[in-house]
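All protein chains but one are shown at their positions in the complex.
The block that comes next holds chain A.
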Amino acid sequence: MDLRKNPNEQPNWKGIWVFAEQRDGIIQSVAFELLSEAKNLARTLSCEVSAVLLGDEKIEVDPLFEYGVDKVYVAAHPELKNYLTAPYTSTLAEMVNTYKPEIFLIGATTIGRDLAARLAIRINCGLTADCTGLAIDPEKKILQQTRPAFGGNIMATIISPNHRPQMATVRPKVFKKIKIQKQKEKNVIKFSPVIKGEDLLVKILETIKDESVKVNLQEAEIIVSGGRGICDQKNFKMIEDLASALGGAVGASRATVDAGWISAHHQVGQTGKTVAPKLYIACGIAGKIQHLAGMQGAETIVAINKDPDAPIFKVATYGIVGDCLEIVPALIRKVKELRI
């Protein structure tokens, strides 16, 4: 193993980069959220904000300019069409070492977390996972990265004082995406990646779509989740109905996933997904700490549960003590009525 000892020289490292994660050529919301927040940070640092986009020759850079980026760095290559750890890591490592950004922000998605963890070792820098808050220390001008730990029971602020770039993965939905009024000149910098055979050892054989996932949980503004209290697998139908009436996604507690009522793609909580929608409706979910860890970042929480002592009521903005099987259908009717 080669030793990676020397902290990267700091004064040469400038600007904020955001990884523009794309799936099937579509740039993900989290990238726009991070660009919007990067612009706030850039004001304190008086620096540029750039997006870095990897994809094939057909990749579209234009949407990024709607969020006020100063530059877009693009690496286009057929082998970068779909995310794979090794070619993405090698390409980004080359780009970082060439252009030397001071800060590099990446969405904390499955792709972002797979990538950032590998890249941080390759380019010898610190990495803070799954941040929910970013700020610049006004004196030292370094990035303060705040994140939950211990299942959300504790918050920690972390810095990388001597290594550059300062790298963090950031949770989707933490920051708002803000389009700018007047677009700047489209400054696109093309980078020609060299993809080596040793980076192409892993092959994607197949992608299995889960037909029950209609709306991506982590991107959803509204989530309706079902727990044991809905009593039966077939009652997930009413959870789906409420979610679709509200234009939201379907979530689930671990107990219902373990019971085989619904697929793991829906699971919210420590062993599932962390979500932060505008509205989270917990139906028949007791609210164990492991579940709360995955959803207490929601702006508004509605809890419906028979048990008045259920811990979910401790985090709920609005609580209804009652039977989901009565309340939820009534709520569906009411929502539909209001929409007419």
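Keep this in mind: a residue touches a chain if its C-beta (ideal position, glycine included) is under 8 Å from a C-beta of that chain, and two chains touch if they have at least 3 such contacts; residues count from 1.
Definition applied: contacts and distances are computed from a predicted model.
The unshown chain of the complex is recorded in UniProt as "Electron transfer flavoprotein small subunit", chosen from "Multitransmembrane protein", "Electron transfer flavoprotein small subunit", "Response regulator receiver domain-containing protein" or "Beta-lysine 5,6-aminomutase beta subunit". Among A:113, A:177 or A:306, only A:113 touches the chain left out of the display. Hidden from this view is one chain, which touches chain A at 1, 3-5, 7, 85-86, 89, 109-110, 113-114, 116-118, 120-122, 124-130, 144, 148-163, 201-210, 213, 216-218, 222, 246, 257, 264-265, 270-271, 273, 278-279, 288-290, 296, 299-302, 308, 313-322, 326-327, 330-331, 333-335, 338.
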